[in-house]
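Note that one protein chain of the assembly has been removed; the remaining protein chains are unaltered in position.
Let's turn to subunit A:
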Amino acid sequence: MRTFKKTIPHIFLMGYLLVILYPFLFVLFSSVKTNNQEIASNPFGLPVSVTFNNYVNAWVNAKINTYFFNSLYIGVLAACISILLAAMLSFAITRMRYNRISKIVFQLILIGMLIPNNALLLPIYGMMSKLGVLDTHMALLLPYVANAIPFTVIILAAFMRSLPGEIEEAAVMDGLSSAGLFGKIIIPITIPAIVTVFIINFLGNWNEFLLANYFLSSDTLKTLPVGMVGFRDAYNTNYAQMSAGIVFSVLPVIVIYAVLQKKIIEGVTAGSVKG
């Protein structure tokens, strides 16, 4: 009876786990099957023979490679720039002696977390159009960098505020300027928090769909989510190849998650609660 009672929760949880993980397995199996017929006749099971043609075709013919590198470069670059700018701002408002202005700046930035960002889609579209950068990667880089700033500032400022004041006293005694203090002392200490926000920002950019869908029209510039949707609309019938495409898009996320899950869970939930 006792052991029975102990297994009931596990039965429910295993059921839930199955619902979460099975779709991924389904995609993985489908991606190595030869064609739709094989998927249709045997949707639940393992493939009879494994073929990697779908991956080659998706990577080259469906231009997943182009989309993949576009997403990678935009995601990394935007995340790095927002972290640099947000770290500078956080340093200035938490460590430099301008408390009153700093408080106002910080409060304003907190408001940013409350704004529903798809209400801003059209005005930002208008701004990008005025700047003449629509249909270039600039049209994504600028909003992505800006979008991440409130979240990044909140996390980094909280971290920097918790650092003891002796650190900078010692550094300033040794003759460091405030810029030197920032670059040589504060940034290296803040690395753990920076890693967290980098992953969160990168994932956000990597997954972003709305702006990427409407701000770019050239096929060679598209990012992975948009490219995948375009691919589906064009080859609606080739499920095996599409599954391979999904694997390409999901794999990097799973790899990052496997290595850094603790930091990701911590960062994502902290960001949403504080907002």
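Things to note:
Heads up, the rule we're going with is that contacts are C-beta pairs under 8 Å (C-beta built on N, C-alpha and C of every residue); 3 or more make two chains touch, one makes a residue touch a chain; residues count from 1.
Quick note on the criterion: contacts and distances are computed from a predicted model.
Entry comment: the absent subunit's protein name, as recorded by UniProt, is "Sugar ABC transporter permease", drawn from "Thiol-disulfide oxidoreductase ResA", "Phosphate-binding protein", "Sugar ABC transporter permease" or "Cytochrome c biogenesis protein Ccs1".
Remark: the omitted chain is touched by one listed residue; of A:Val32, A:Val197, A:Met228 or A:Ala244 this is A:Met228. Touch with the chain that is not drawn comes from one residue among A:Ala92, A:Val133, A:Ala158 or A:Val195, which is A:Ala92. Annotation: of A:Thr34, A:Thr51 or A:Ser178, A:Ser178 touches the absent chain (contact as defined above).
Of the candidate positions A:Val105, A:Val133, A:Ala158 or A:Val195, contact with the unshown chain belongs to A:Val105. Across the interface with the omitted chain, subunit A contributes residues 9-10, 12-13, 16-17, 19-23, 26-27, 30, 36, 39-40, 43-44, 85-86, 88-89, 91-93, 95-98, 105, 108-109, 111-112, 114-127, 129, 142-143, 145-147, 149-150, 153, 168-169, 172-173, 176-179, 181-182, 203, 206-207, 209-210, 213-214, 224-226, 228-229, 232, 239, 242-243, 246, 249-250, 253-254, 257, 261, 264-265, 268-269, 272-273.
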